[in-house]
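Removed: one protein chain of the complex. Kept in place: all other protein chains.
Our next item is subunit A:
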Amino acid sequence: MSNINFGIDLGTTNSAIARYENGKITLYKNPVGFKDTLPSVVSFRKGRIQIGDKARELMLTQSDNVFASFKRKMGSDSTFTVPDWEKPLTPVDLSSMVLKELVNFTQPEQPKAAVITIPASFDTIQTNATKKAGYLAGFDEVVLLQEPIAACLAYSNSQSLDLTEVQHWLVYDFGGGTFDVALVRIDHRELKVLDHKGNNFLGGVDLDNLLVEKIICPKIEQATGQTQLWRRMLSGEEADCKKLYFELLFKAEEAKKELSIKTQTAIELDIPFWDAFLDIDLSRVELESVLRDKFEESYQLTEGLLSDNAMPFSAINRIILVGGTTYIPYIREQLGLRSGIPVDTHVDPTTAVVIGAAYYAGAKPMERKEVTAAPSTTPQNEPAVEIVFEPHSKDAEELIAVLIQSPFQGFYRLTRADGGFDTGVLRASSKITEFVPLLEKATNQFTLYLLDEHQNIVYQNTSIAITNGLYNIMGQPLPNDICLEVDEEAGKTFMERIFKKNDILPLKKTVYKTTSKNILKNSDEKLIINIVEGNAGGMIGSNLSIGYIEITGKKLPMDLIKGMDIELHFKISESRDLSVSVYIGALDLEINEVFNPHQRHVALDKVALEINAVIQEIETEMNDSEDEENFTYLAQLKRIKDHLIVLHQEALEGAFDQSTDRKYQLDEMKRLTIQAYDDLVRHKHVLLEIEEYNRTRETLESYLEVATPKQKEEFEKIIRNEKEVLQSNNKYMIRQKTKALDDLYDSIYMKQDQRFYNAFYYYRFLDENEYTDTQKFMKLVALGETAIERENIPELKAICYQLWDLLRVKPKSRDEWENFDGDLGLK
């Protein structure tokens, strides 16, 4: 028989659900909005049922349709009349809706039993009413637990306290809307609420209002000359004042939180209707001045509780804090100071009750026979549903149509997986249509729920995915990749893809690069921006240059220094005009060029440079392949190389010919010849890059266990689109990925002591002639070995630095490798 495991804090203002598993508590987040808690508020408006944050929004303007704080009326004969609803709703009905919404957080799990907390003040009728709400929400078994007991369990379990003597704890619960204090007796792990007191209308929300009324409003009045501001804001007669009230309430809450960690803060207010821009300073002392009376009220109730039970404060062993208001330092300090009792702040006071409930649930066996967890959809009752939607969209919203083919009585609900959209619960008809908003340039994943008359889920479909902007169904596709040539290392460049083949025109993109060499003012050095069309996985020279900008030293207003930022904005129109805008912030220099397919720019010196780079590459390839004795392959390479040598010579000579078409012919021949070389070697090179990538990844993985969580997250991020990159047939992309893994490996390695052991042994086994002082080298080696024996890392570190210092020729650091001078001046 398994335990209940699920704990629920069904609060007056907020509720939450948590689970106990293997000694740990998991607090479930609301999949809509991703908060830990759910406001205990239900709204009914035009047939739409909303539970939580969206319902709470309507409280001020449409209070007739919104129900909150119904927990206070549990067990009473109060009912709530809802327009278009068959019968009035009871507090039990509303509570069950909140419970069902909490159960939705645990999807795909369907808890069948739960521990639900109740205030210490609940009588038998209220207690039974809460149980009934639990059964109505679909639980087969409900176990109730008093809130102060739950809080004590959270504190004692999280600290693994072993209490062998009788103790008395005070649970001081100052929440958003209510205050409760309870006296709990702990006797050998048995907890009992001896007595309690409370005020249902004393909470943190009152503090925000007091801060606005007593501190902020007088300051605004003083600065603007306005009068009676607080009264005018509440009367609602002036729209501007009402709007200001909402803003002040929000800013007061933010300031209150800030003043819990700082002694001073400020809020900025832009009030256009009074032509005022105010910077209002707020201090913790001011907050405390408005808080004092509220704290006094709570403290008097606490004192009263103890005197009713004839107990002095000295008989209390600790004070347990519950509720968000207890974050305020003043409350913690005053409580500790005036009572003389240690205040326990080990557990988050906003979730202490639900965590305690989950601990209790984790130890409480289920009494009813466990039913095998029912799947979220029961096939025999599952309605036949057809869902129609457009999977790709350019628009900000799309239509989802749902056709329910079998007879169905109940409700539906649509949510978006990122947490930003929820229709709420609506009555279903045989044909449902919803226009859903889409998140731009993202795949929007929706879930459709169908619920029966009791709002239990009978059907769920998570496969509704609508992609916005990433793909487009209208317009001309781009026939080839469009790439920017950038420096890879000294003498080598690669193509960085700007737009992908089959992207739909028009397109635009901004990329940020840095300069990779110094270009002095008035010098002949130049920055080259070369945009090519073709296959991003191929070689630069095999692609067609469609946009070419040279910025020489003569065009510069001042020196362009290596490392400066360059902003490049690319735009391709539907008629395939390419606009390039180059902006160098440090020089405030902007160059705009438009290229169209009828114009070709051929710079022969650039052509010569590209040919030369490929000739050198072919020579390396031939040397590397010599041992394989593949003579056909070698002959093919030689033929291409000879051809390129001829073209290279012609390019150098033709640089002076500005009148004939020869340079265009030469450029075309260069492109075709390099393409032939590329086709010959690409497959082999891609395979080599993949091997290198896999090797790097394997090494890194074996090292990940010592990585920080952030580094592990970075690793996941790098490998996220690994499959796509490895299958891209693009060696440059694979190489970039390998480099990213390499960089990560380095950053992990640099934080490990192991690096000093490795460095020491590296220096230790270098030839002694490589050091400027052999004797000193021997001495350092001896000291280093002793340091290793003693595991004295700081000493070993110092020795490594000294050995490095002694070297005649220093090994290149990674920074030096990366700090090359590029051919283009762009990386």
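We take it that a contact is a pair of C-beta atoms (placed from the backbone, for glycine too) under 8 Å apart; a residue touches a chain by one contact, two chains touch by 3 or more; residues count from 1.
Following the convention adopted for this analysis, contacts and distances are computed from a predicted model.
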Candidate names "Glutamine ABC transporter permease GlnP", "GrpE protein", "Carbon storage regulator CsrA" or "Electron transport complex protein RnfD"; UniProt protein name, chain not shown: "GrpE protein"
Sole contact to the chain not displayed, among A:58, A:504 or A:676: A:58
Among A:195, A:221, A:247 or A:593, the residue in touch with the chain that has been omitted: A:247
Residue of A:138, A:437, A:491 or A:553 touching the missing chain in the full complex: A:437
Given A:345, A:445 or A:729, the one touching the chain that is not displayed: A:445
Touch residues of subunit A, complete complex, unshown partner: 32-34, 45, 48, 50, 53-54, 57-58, 60-62, 239, 242-243, 246-247, 249-251, 268, 270, 417-424, 437, 439-440, 442-443, 445, 510, 512, 567, 583, 585, 716-717, 720
